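A protein chain is absent from this complex, but the other protein chains hold their places.
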Amino acid sequence: MQRIGVFVCWCGSNIAGTVDVQAVSDALKNEPGVVFSTNYQYMCSQAGQDLIVDAVREHNLTGLVICSCSPRMHEATFRKTAQKAGLNPYMVEIANIREQCSWVHKEMEIGTEKAIILGKAAIAKVHLNAPLTPGESPVTKRALVIGGGIAGIQTALDIADAGFKVDIVEKLPTIGGKMAQLDKTFPTLDCAACILTPKMVDVAQNENVRIFSYSEVTEVKGFVGNFDVTIKKNARYVKEDICTGCGACVDKCPMKKNPNEFNLGMDNRPAIYIPFAQAVPKVATIDPNACNMLKNGKCGLCARVCTAGAIDYTQKDEYIEEKYGAIVVATGYNPISMDKFDEFAYNQSKDVITSLEFERLTNAAGPTAGKLLRPSDGKHPEKIVFVQCVGSRCDACAEKGKEYCSKICCMYTAKHAMLTRDKYPDTEVYVFYIDVRTPGKNFDEFYRRAVEEYGVHYIKGMVGKVTPEGDKLIVQASDLLADKQLKIDADLVVLAAAIEPDKSARPLATMLTASMDTNDFFTEAHPKLRPVESPTAGVFLSGCCQGPKDIPETVSQASAAAAKVIGLLVKDKLTGNPCIASSNELMCNGCSSCERVCPYGAITYVDKEFRMPDRTTRMRRVAQVNPAVCQGCGACTVACPSGAMDLRGFSSSQIMAEVDAICK
Amino acid sequence: MQKISRESLVEKAIAMLQAHEVSAVLGWKKGEFDYDITPALFTDAEDLQKNFVWNDFCGANFSKYLVEKTRNIEGKILTFLKPCDTYSFNQLLTEHRFDREKVYAIGIPCEGMVDIKKIKDACGEGIASIACEEDVLKVTTLYEDAPIAIETETVLAERCLACKSKKHVAYDELLGETGEVLESNRFDEVERLEAMTADERFAFWQNELSRCIRCNACRDVCPACTCEKCVFDNPNSGVENKAAANSFEEKLFHIIRAFHVAGRCTDCGECSRVCPQQIPLHLLNRKFIHDIDRFYGDYQAGAEVGSRAPLVDYTLDDLEASEIFEGRDN
Amino acid sequence: MQVKEYKPLIVAFCCNWCSYAGADLAGNNRLNYPADVKIIRVPCSCRVNPMFILRAFQRGADGVILCGCHPGDCHYTSGNYFTRRRMALLFSMLDFLGIERERTRVEWVSAAEGAKFAATMNDFVATVTALGENKRLEDLRCKK
Partner (left out) sequence: MRKCSLSAQDTLFAKLAADATLYLPVDTADGATYQKWESGKVWSDALNTNKSPKEFFFPQMEDLMAFKTAGKTIELIDTRSETEDFIVFGVRACDAKSFEVLDRVFLTEPQDSYYANRRAHGTIVTVACTRPIETCFCQTFGIDAAEPQGDVSVWKTETDLYFNANTPRGEALLQKIEGLTEEADASAVEAQKEQIQKVLKKLPLKDLTTDGFGGDKTEALFDRPEWKTLSEACLGCGTCTFVCPTCQCYDIKDFSTGNGVVRFRCWDSCMYSDFTKMAHGNNRLTQVERFRQRFMHKLVYYPANNDGLYSCVGCGRCLAKCPISMNIVKVMKTLGGKETC
């Protein structure tokens, strides 16, 4: 039986004005288990806390009930007080007789009566309190960043700068991501490569960073602070540490006609290739589907020209197992496929392109060496139509496109339009839009410059159809403001395709037990307050894997994620919240219901041998809660039909005792 | 009359036993009379020849037995599963309640099982013998000289009249043919109750549940109730009781039991079959199933292994609790 | 003869992060609601077991209300989504058994909605008061 002390706070007149505190402490003195009951002006004051400490010592109290303000206010305070008095801090319960009593009721009689009941409920609960100790787990001081775009690079650099080891896993042969493909960046119009490539070099040279390019994560086990990850390093048939990136092999390779992914298939690359000049790592990769040597065993030219002897046709995929304390997801985005948008004739005419293809067309390192030429005939386009929101902000019922706004298209379209007009003032540029959305520093000014200084024709309305006719593209559209139908004979049509999370994100989310929304964007632990954390402890989000973002936003989120990772890795041990779920293994059915409602993947199952009540020994599948991962929501406790799962600090019997006391 | 013969089942069982492919056969055993069949484990051919039964009285669902029997028996168990049993079988597998490797499941077709109570109502008490023939049962009683012929159709169990599926959703082997998922009228009675006033519903259930003697037969036969320790047997659960003191406790037991199996209940109907007080307990489960179908889309527990039960799942735009009665004014 | 005014007993389960804070805010703003409402703090609305609700009725509660974060705002991301399904089904079952559907309620109250909390409680108390004493889920042994 507990020896309970009750401490009723006046809170000056805040409580005492509407609650007869003397009557409350007198009434509660009579409750079973209560050996001491008093009231005091300010229980949270030093004097009040001293009073509690003294009472604990004098009356050998084992549990404390503080009738005061909300536990959201001073629960932490009184837990510390209990600790000072030598009690476990979780032997304290608060009866909220201020916010939920004295402040909402006016009459003394009513307030007093309710305060007594709330006090009794707290006493009933504290009878069943047990000392709780937070669990501890060690932290592996190394982070994993999945994805080597600007988000991953920035996160990795920030973590590395703080002195922690960090590995980047990138599925392509080089890091850099989408930003490496861009020409200029809005709203400053500085060249993407100029600002990205130094960062790529930095990250490659940082001794805390390892880059696994042409690699992917295949398995994730463990939990926050202690992830076990398997990384598959795909065979690139070139010894990475030997290759100097001289490019002799690339020049000599006879299998030259392979679509160049980096230029979105607008030109070709050889079977052995380096994606672009500033690639990191700057080593060659052999495309096994294109290489004659790998396919048929005939050729071997690259090996012969490689003076370093880096070519290795026998290379196999390699699996690396590594431990990490934190994982950052930075898997990025892709433009959606235009296959379902026949009305824009993307698959019918080479001169209908996506905005990313436009980036490559205007990029000095692109297929046209930066000259804006039509892909079909290499002529200079004189009339360009930009179509915004292609696949963005679609009706949920339409079976194509996305419901969300892709966020970046308004700005890059303005950029494209402006750059076109700047370089080729003779070109007429039309932009069709639903709305122009340009919040952001200097963004709206940028857009207005496009309209006002560069004379871009912005037309509110959707393009209905694009029809190739001769060497022209007939764009049928409506001008909603002028309320008329338009027909424009364009030379080039550029589609601002919606962006979607990379396809690799979904299987990765499963591996990480991180949740995703219906669009396959990763879900945040809290949409406002924890935007860079996934609900799965130790998994963080960086860049477009969480939602569409432009570069500045991506970089700030990347740094924010890094800050969270650093905050985690800097700890030697993780201390958990002790109010977590725990499974009574003898009662557990192993049915998996709890696991299915756990938002954190905190529950796993083990087969364990038990000595059963009938003296037999049995192998049983039972749930185990990882205390480092559980956050204590209690969803599992209700999903569990046998009641094997209970929540410490809010156990079923504690809550029912409160119910009983209130309903007495 | 069942389409597949007893002999073919016995033959199969003996063959598998003798080939040591299985070490026991879970089957229906001949009783004292022609209708009181007991689930049993057969381990030898002679016993099977003599005592194995397959007829219109083999209603018992064996799936739940697998939980315990697979633990205690070395080697594989051969079990015969009627279409409805296969749903329970899958649901138990979804919940990891037995080792699939230890079972050889043979799906057998079922033409529906009869309800002995209906036969007694039709022929009077004092059944001396019952012979299952094609579409007809020949019943002799202690008090009638001539055998009475009743059409099997007229004495089918309620749950079989509202059969949801003739399709086997799990088996290693089929004997005979499997059928289709059926359009059934199984929710009619639920809807009839829903159409009543609250007072009428209250009176209905008060009358039904007040008969409960808390023998736990419904729970103990239920393939979804395989808890290591039931909350109603656990003094620490806060709801433990051995007998219902009043109408509150009668309701408590049945509401919580139905809630605990909600989304997991395959609607096999065993609860109502075994109730010694003939309380239509399956209506509580069907209410949950019907609501789940209406609120969250059709879901059949056990239709596939590993499916996510509706109560451990959600969508962002689920119905609010305040919206469930919209369009209903009773 | 003096007739004692009927006062219902209402148990309100409030999630720690939104609704309990909403109730605190109602207090901060001195928004009145009847003292018949007694709040029990739970970490998340998904901690509330149907057994707790029935228990409250058994012990004499006349109404039980569950308050949680708005869908999408759960501190634990998904807790209130499970609550929503569980309670929709439970309340429907209680109604099926002929128990007055107005005695149970789920309400989403954010930490900023002190006014909504008070208004909800005022409304719920009024509704339950109009219904009168809980007879259909009572346990006479627990009456004084």
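Which chain is which? They are A, B and C, in the order written, and residues in each are numbered from 1.
Just so we're on the same page, a residue touches a chain if its C-beta (ideal position, glycine included) is under 8 Å from a C-beta of that chain, and two chains touch if they have at least 3 such contacts.
It should be emphasised that the depicted structure is a prediction, and the values quoted were computed from it without experimental measurement.
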Query: In the intact complex, which of the depicted chains does the undisplayed chain touch?
result: A, B, C
Query: Of the residues B:A122, B:V221 or B:L319, which one touches the chain left out of the display?
result: B:V221
Query: Among A:D491, A:E595 or A:D660, which residue is in contact with the omitted chain in the full complex?
result: A:D660
Query: Of the residues A:G12, A:P32 or A:P527, which one touches the chain left out of the display?
result: A:P32
Candidates B:E158, B:E194 or B:D233 - the one touching the absent chain: B:D233
Hidden partner chain, residues of subunit B it touches: 31-33, 36-41, 60, 65, 125-128, 142-143, 211, 213-217, 219-221, 233, 241-245, 270, 273-274, 276-279
Field: Residues from subunit A at the interface with the omitted partner, ascending
entry: 30-32, 613-615, 660-661, 663-664
Message: In the complete complex, the non-displayed chain touches which residues of subunit C?
response: 59-60, 139, 141-142, 144
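In this text, only the chains that are shown with their structure count from here on.
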- prompt: Classify the inter-chain contact topology: is it line, ring, star, complete, or other?
  reply: complete
- prompt: Which pair wins on C-beta contacts, A-B or B-C?
  reply: B-C
Central subunit by CA centre of mass proxy: A
- prompt: Going by the average position of its CA atoms, which chain sits the greatest distance from subunit A?
  reply: B
- prompt: Roughly how far is subunit B from subunit C, going centre to centre by Cα mean, in whole Å?
  reply: 37
Message: Based only on mean CA positions, could you tell me how far subunit A sits from subunit B in angstrom?
response: 46
Shared interface positions of subunit C, touching two or more other chains: 50-51, 55, 72, 78, 82, 86
Task: Could you list which residues of subunit B touch at least two other chains?
output: 231, 237-238, 311-313, 316
Field: Touching residues on subunit A, where the partner in the complex is subunit C
entry: 70-73, 96, 98-101, 103-106, 110-111, 113-114, 117-118, 121, 515, 523, 525-527, 535, 579, 597, 599, 631-635, 637-639, 647, 650, 652, 655-656, 658-660, 662-664
- line: subunit B partner, complex, touching residues on subunit A are 518, 586-593, 596-597, 605, 618, 621, 639, 641-644, 652-653, 656
- request: Would you tell me which residues of subunit C are touching subunit B in their complex?
  value: 50-51, 54-55, 57-58, 71-72, 78, 81-82, 84-101, 104-106, 136-141
